[in-house]
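What you see is the complex with one protein chain gone and the rest in place.
Here the chain labels run A and B in written order, and each chain numbers its own residues starting at 1.
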Amino acid sequence: MILESSIQIPFSYAAGDVGSRYLIALRDDMQLLASRCAACERVACPPRSFCTACAEKTSELVGVGPEGRLISWTDRPGRGLFGLIILDGATTAMLHRLDIPAEMLGVDLRVRARFAEERSASPGDLEGFELV
Amino acid sequence: MDKVISESTTERISVSVPMNQSWKYASGTPMERFCAGLKEKRIEALQCEQCERRYLPPRPFCGNCHKKLKKWIDVKDEGTIEAWTVLNLPMLDGRTGKPRATPYGMALIKLDGADTTLNHYLGESDPKKLKIGSRVKAVWRDELIGAMSDISYFEVLP
Partner (left out) sequence: MRHAAIIGTGQTNHTRRRDDVTQPELIREAAERALADAELKPSDIDAVIISNMEMFEGRAMPELWAAEGAFAAGKPCMKVATGGTSGTSGCIAGFHQISSGLFDVVLVIGFEKHSEGHTQTGMALVDPFWDRSVASGALGNFALSVSQYMAERGVTEEHAARVAVKARRNAANNPHAHLKMPDVTVADVMASPVLAHPIRKLDMCPQSDGAAAIVVASEDKAKKLSPRPAWVNAAITRHEQPYIGDIERRLATMRTLKDASRVVYKQLGITNPLEQFDVAEIYEPVTYAELAWYEILGFCEPGEAGRLIEEGVTAMDGTLPVNPSGGVLCANPVGATGVIRVAEAALQIHGRGEARQVDGAKTALVTGYGVYAWADVIALGAEPGGN
């Protein structure tokens, strides 16, 4: 016998100071922000509170993008195209959706962020990336 | 591009992520037989042949003796309250995302024929009317699907 059981719970997560600033910049300015580590100069987008490499706190945010370089991609049947993009000015890659014809895909392709028309300081304010 | 923003924000953002997922679970043989019995308003426990404990819910192994359980025992849909409470604080039901209406009574019920107690709802929610030792009987739903929810609640017998 197989039982199908569902879970429906409304979770809600604090974005924190750095996370809030990132989302507010998306909503208000259609601007992508990254965190810059003063110790090792890594620039991470999306920004986070601690450097990925040296665990130092990172509260300094710099503007990056809206264009960038596609370094890798995959096609998930039924779910669409996803890619790793290094935004201009950043040193780490961001995983996001791609809205690009399959035949155009290639390493080092130039892509640009597309923002939602209606934005609410939530992750969906950045819809994905398309061809420059 | 070189825009540095260094002030903290006073606007605190929270990101809403409602979980809405379902999973499919295999019941295993003991629970399958138990659930089939519920469709006929029949409750069965499994008894450990070593320690003689009669387990509800039925399960594959006795936790204490580590023996496989094979002996099925009939259990009545009637029993005794061993512990009770009335809940006033609403709690979301994780299967629906909605709260259960309060107040509602709950009890640990020793059904006649089982050695473990069953945690279930009571039809009574007045604490003055509830006591340990009261007899209760299952109130079954009209439509039985072979799940624990086939018993809607237990009514306190006079």
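The rule we apply is simple: a contact is a pair of C-beta atoms (placed from the backbone, for glycine too) under 8 Å apart; a residue touches a chain by one contact, two chains touch by 3 or more.
This structure is a prediction, so every number in the text was calculated from the model and none was measured.
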Among shown chains, those touching the left-out chain
A, B
Would you indicate which residue among B:L69, B:L118, B:A138 or B:V156 is in contact with the undisplayed chain?
B:L118
Interface with the undisplayed chain - residues on chain A:
3, 5, 7, 9-17, 19, 48-52, 55, 57
Given the full complex, what residues of chain B touch the hidden partner chain?
12, 14, 17, 19, 23, 25, 27, 31, 35, 55-57, 59, 63-64, 82-89, 91-95, 106-108, 116-121, 127, 132, 147-149
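As a working rule, only the chains that are shown with their structure count from here on.
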Measure off the straight-line distance from the CA centroid of chain A to the CA centroid of chain B, and report it in whole Å.
42
Which part of chain A faces chain B closely enough to touch in the complex?
1-15, 17, 19-21, 23-25, 31, 33, 59-64, 88-89, 121-123
How about chain B: which of its residues touch chain A in the complex?
1-6, 8-9, 11-27, 31-32, 35-36, 92, 94-97, 146-147
